[in-house]
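To start, I am sharing the structure in question, which I have written as structure tokens.
Left out: one protein chain. Kept in place: all the others.
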Amino acid sequence: MLAYLLRRSVWMLVTIVLVSMLSFILIQLPPGDFLSTYIAQLSASGQQVDAAEVAALEARYGLDRPVYVQYAMWIRGIVTRGDFGQSFQWNRPVSDLIWERVWFTVILSGASFVFSWVVAIPIGIFSAVRKYSVGDYLFTFLGFIGLSTPNFLLALVLMWLLYINFGVSPGGLFSQEYIDAPWSLAKVWDMLQHLIVPVVVIGTAGTAGLIRTLRARLLDELNRPYVTTARAKGLSAWKLLIRYPVRLAILPFISTVGWVLPQLVSGGIIVAIVLNLPTVGPMLHRSLMSQDMYLAGSFILIISVLTVIGTLVSDLLLAWLDPRIRYE
Amino acid sequence: MAQNTQGVEATKDPKQLRYETASQWQLMWWKFLDHKLAVISTAVVILLLLIAAFAEFVAPQDPYIHRSQFVNAPPQVIRFWDENGFSLRPFVHDYERERDMRTLRTIYTFDTDSRIYLRFFVEGTEYELFSLIPSSVRLFGTESGEPVFLFGADRLGRDLFSRVIYGTRISMTIGFIGVVLSFVLGITIGGLAGYYGGIIDTIVQRIIELLMSIPTIPLWMGLAAAVPRDWSNVQVYFAITIILSLIGWTNLARVVRSQFLSLREEDFVMAAQLMGASKFRVVFLHMLPSFISYVIAAVTLAIPTMILTETALSFLGLGLRPPTISWGVLLQEAQNIRSVALTPWLMIPGLFVVIAVLSLNFVGDGLRDAADPYTQ
Partner (left out) sequence: MTQPIRIHNDPGVILELLNLRTVFETRGGTVRAVNGISFYTRNDTVLGVVGESGCGKTVMAHSILRTVDPMGGKVADGNIFFRRKNGEVVDIASLPSEGRQLRSLRGSEISMIFQEPMTAFSPVYTIGQQIMEVITLHQKIPSRQAKAKAIEMLGRVSIPKPEVRVDAYPHQLSGGMRQRAMIAMALSCQPKLLIADEPTTALDVTIQAQILELMVALQREFEMNIIMITHDLGVIAELATDVVVMYLGSIVEKAPVGEVYSNPKHPYTKALQESIPRVEGSVSKKLATISGSVPSAKNIPPGCPFHPRCREFMQGQCDVHVPTLETLSADHTVACWLYGGGE
């Protein structure tokens, strides 16, 4: 167990390092560095370019040094000072801009994740137990449609339906009066109401895959000898189902976190842009459109790192639940 | 007694016998035909590909022509009857315009007394089929030469139907070309890992795990945003295709790798090696044919992902850019709730995305089931 934990953690660290390199490559990809863009922008708007400030920034990010030194300095800044670089578009340090949005992104992804599980587990069990029933076919078909609909389109259609039927446009995470209000129970309640549409939209995308996975796993497990053993004990059908095959089918299901979570985060970004949520999505979009690369790269880094951590947590959870791994 | 044993054989019905003597490909074919949805979906995919190939012929209008008198015109419905009775020939009603004095917007209604008759194979504007054959015959059009807007018009008065038809060409080809590139990458990398195993396998495994464990959309967005703004449409098209395949190869590589790993231990591969067959020969003559069906299924299932990603990127303005027409580019017009509320028909390209992706998924699903014809 300890060895397993250690192995997973080391691999997570390696992944994070590789992801940070990837993010930095993305930052470097557009021609020119952010400083030249910044200077060009300033002079275009007729402002004075302060040579001292330019020199200070250049030294701080090592822009005159080789790329790998720049990478090292970027990472050192993040680790030691929490400094992710400068956003030229906002003319503020990246770290000032991102944390609240990252926080909302975590809430949104987490809620979507819970939603997709809450929907997928009962449906998956139903579909496996009532294999080839009308309900099974219906859910399979709906699942395929869910899988085939880009979730921004689903968001658009939902918004449109809400708009023409109720005259409301469910954008944002808060009602007007709560946007700048301090946190209170009422504000949390308001946020929960606004979360419904995005959570449903983002969650549905992963749900189809989850249902199919659970159904397939459970169908495998239903035919295992231990199910017959348990039935021969005299367990009732329902208890039997939950304690034996479902319990085992859930295990590989937990490992789907590894691919569902990245998918949810990806989907969340686009949906957030359409619904104009105060999460990472819209800001990442804007920063990419204007090639504000330190901001964009930092977002990609943080989102990826959080996803990797989420996956690690699910791995550990799996190990804790499955004695076969625990006692390896 | 021998006679009796034969008696048992003879009781087998001919269908069973035919099944037992069929080749593997035949079995796959039969199994695929069993999957009714997959068969129907194959027809849909072929139809979409035909539309893509003959877009100029199918589209009734030039997709770039602006007509200011049709700005934001709603879709015209093909009818066979109206208040004035039944007609064997399909027709549409003409528009009636009114101006909303407050917003200065044109409000369209339909003149139910008018009839614009539709006909197949009418003369339209000139075009060159496959950029080679000059022609002016369109699949359908109006008798009078009046433009018809089956899916309505956009804010510049361009025919959405024709634009969707042209978009089919870009969106479908980007999926197929992207998959070909992914396929080459996946089969090479996955094959190397699976065939040699050891360190190469470990490294490839880790790279795949890495790429699968991080959210791809931000990555895609980042790469796509890095495509220089001054590139031509063709350059952007290929850049986006390459970006799609750069990340899309992982799943294919995994399929190929696992197939290689399990086949490596099979007796017939060992036998071929012992008989002195070259590595190349072992891989391409003995191993590849035995798992190619799985790969085909995986490839088919990868196409819809490509199409979805292209649509998402273009929708966000990070993928293909106007004047290139793809379904994603068309959906860009429907980006905010105000335009969607006023002109909901701008979401029609999304319907095509769903249909294409759904059909390809069903075809892939049928192929996956058929790839293993021996399971019941």
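Every chain is named by a letter (A and B) in the order it is written, and numbering of its residues begins at 1.
Going forward, a contact is a pair of C-beta atoms (placed from the backbone, for glycine too) under 8 Å apart; a residue touches a chain by one contact, two chains touch by 3 or more.
In this text, all values refer to a predicted model and were calculated from it rather than measured experimentally.
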| item | value |
| --- | --- |
| Sole residue of A:L57, A:M159 or A:L248 that reaches the chain not shown, by the stated touch rule | A:L248 |
| Selected from A:S9, A:S133 or A:T228 as touching the chain missing from the view | A:T228 |
| Interface with the unshown chain - residue positions in chain A | 224-226, 228-237, 244, 247-248, 251, 321-324, 327 |
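Methods note: only the chains that are shown with their structure count from here on.
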| item | value |
| --- | --- |
| Complex contact set, residues of chain A against chain B | 11, 14-15, 18-19, 22-23, 26, 29-31, 144-145, 147-150, 152-153, 156-157, 159-160, 163-164, 169, 171, 258-259, 262-263, 265-267, 269-270, 273-274, 284-285, 288-289, 291, 296-297, 299-300, 303-304, 307-308, 311 |
| Of chain B, residues touching chain A in the complex | 206, 209-210, 212-219, 221-226, 228, 304, 308, 311-312, 315-318, 331, 334-335, 337, 340-341, 344, 347, 350, 353-354, 357-358, 361-362 |
